[in-house]
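One structure is given here, and the rest of the page talks about it.
Partial complex: the chains shown occupy the same locations as in the complete assembly.
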Amino acid sequence: MNTTQSKSVQETKHFVSLESLSLEEIMGMIEESLRYKQGDLPPLFNGKTVANLFFENSTRTKNSFQMAERHLSIQEIPFDVTTSSVTKGETLYDTCKTLEAIGVNALVIRHPEAGYYHELVEKLNIPVLNGGDGSGEHPSQSLLDLVTIFEEFKTFQGLNVAICGDLVHSRVARSNASVLKRLGANVVGCSPESWWDDSMGLERKELDDVLATCDVIMLLRVQHERHIMGDIFSKEEYHERYGLTVERVAKMKDGAIIMHPAPVNRDVEIAGCLIEHDKSRIFPQMTNGVYARMAILNRALGGQS
Amino acid sequence: MNTTQSKSVQETKHFVSLESLSLEEIMGMIEESLRYKQGDLPPLFNGKTVANLFFENSTRTKNSFQMAERHLSIQEIPFDVTTSSVTKGETLYDTCKTLEAIGVNALVIRHPEAGYYHELVEKLNIPVLNGGDGSGEHPSQSLLDLVTIFEEFKTFQGLNVAICGDLVHSRVARSNASVLKRLGANVVGCSPESWWDDSMGLERKELDDVLATCDVIMLLRVQHERHIMGDIFSKEEYHERYGLTVERVAKMKDGAIIMHPAPVNRDVEIAGCLIEHDKSRIFPQMTNGVYARMAILNRALGGQS
């Protein structure tokens, strides 16, 4: 491992992609997440403050970071995009620099522009924690996915993972495919032709051909708000050909699990009745998201993990 | 009293209507509210979290719950309807289940759909506290109304109460009429023909005929946002015929009080100059609302009251 690179990341404390973290750091954060889950007392951050800047809608990610902040006794400075000076044309950089100037210790940012964080990481003196950058990455979601898989299987080595659905518009797919391969998993993609992305370097498979051997079926959200599915499939056609139906789940092997970053389009990516199925980890993923974000905040604001 | 029913309510800890609570429970909550008001220290809830989901506008109810939460050291997880995944089409159930998954301990919900809570109460493992369901009920408002009346008269037995105005669109009228009758009060309704609701089982009276004998004049808000009053009356006509004017207040008996759930339409339901009149309990109702909501939160999250 390149110690120099790892050290400089440690110094900046930004968290913008998993790509820039060493496997050692990633595993450390996964294990820290699970220690939080087991109830080991978290370090307290009395007096530390965070602002959560969500320039795109969110329930899970924002509320999950807010819950993590409260668990760590970090104070939130509420930031409301719609009533901020951003509406007066202030740049993202000036807004963030303002929050730094008033003493905010870290920024959680979701922004529609992929790579929005490059200028910030270079010029700010406080850490930027990426809550999703357009169709770029969503590294805190990736980390919670890793926590959920590791909690289940205690390893990534040799696991068979299928990432299914709208690969081209998903910011989770790219992060997850890359980091899971680095961690030793076998990753394939199952996707309609028009949503396939060759640049991810995955082998393309039919879902029905991999169902029986997969350990993890990782479904992606059909991004209604990013493009119109109706031009390509009806919801029913998509569900029939690419969705997880009751019949398909019956073919999954014992111990295999279903994941989805949510929000779920019921009866599109997955039958509504399967969301709380025994094999489904959809709600447990959200629970783990709080612990993963505690690890992210601890890395940014605390001491060594 | 049906002990079995009372016990199962105790177990679920939901608070969705006063109808489902025994009189013993209601009186217990009224007395608890007044103990909070007298400054008896509330139990502390370190580590408990609540999310307030308001799918309809509110100042009083939302801020009052938030104040009650702070008095009880309950942490709020801020939930902003307009920037949540509800705008991506996520169902109310999935949103609530998400908040449960990230560890929120109770949900305060206002929603435009009457009875929105039925599916939630059945499937969630955390309490739902109803902050108003369309033109259904508004049980925390009813409880604070009861607290205000009980604080004044120390009893409900034999009190003469007139509920005045837009009965058919009011979610407070129905709850209050029902629970006040259960508690032994004599309740009549004063309302224009077009806003009368026979199903509430009240006797219909002219306001001028009951002014001299009423202990409580309970005014209802004209719901401009739910229907257009202009089709039926002008504001001035309504005030003249059904509103509380200076002349009408002069005919009220000593010790009688005026109530209104607010926000008030000044010079429609009541003359603006009467809102802070000696007989008016409009702002004291709001003060009592905080204590009533502390009792509601304590019932949901604390031990036995």
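Order as written gives the chain letters A and B; numbering starts at 1 within each chain.
Rule of thumb we're sticking to: a contact is a pair of C-beta atoms (placed from the backbone, for glycine too) under 8 Å apart; a residue touches a chain by one contact, two chains touch by 3 or more.
Since the structure is predicted, the reported quantities are computational estimates derived from the model, not experimental observations.
Peer 1: Counting all identical protein chains, and not just the 2 shown, how many does the complete complex contain?
Peer 2: 3
Methods note: only the chains that are shown with their structure count from here on.
Peer 1: Would you kindly tell me how far, in whole Å, the mean C-alpha position of subunit B lies from that of subunit A?
Peer 2: The computed centroid separation for subunit A versus subunit B comes out at 41 Å.
Peer 1: Could you list, by residue number, the parts of subunit A that touch subunit B in their complex?
Peer 2: Within the complex, subunit A touches subunit B at residues 54, 57-60, 62-64, 66-67, 70, 76, 78, 80-82, 224-225, 262-266, 275, 283-284, 286-287, 289-290.
Peer 1: State the interface residues of subunit B toward subunit A in the complex, per the touch definition above.
Peer 2: Its residues touching subunit A are 49, 51, 75, 77-80, 82-91, 94-95, 97-104.
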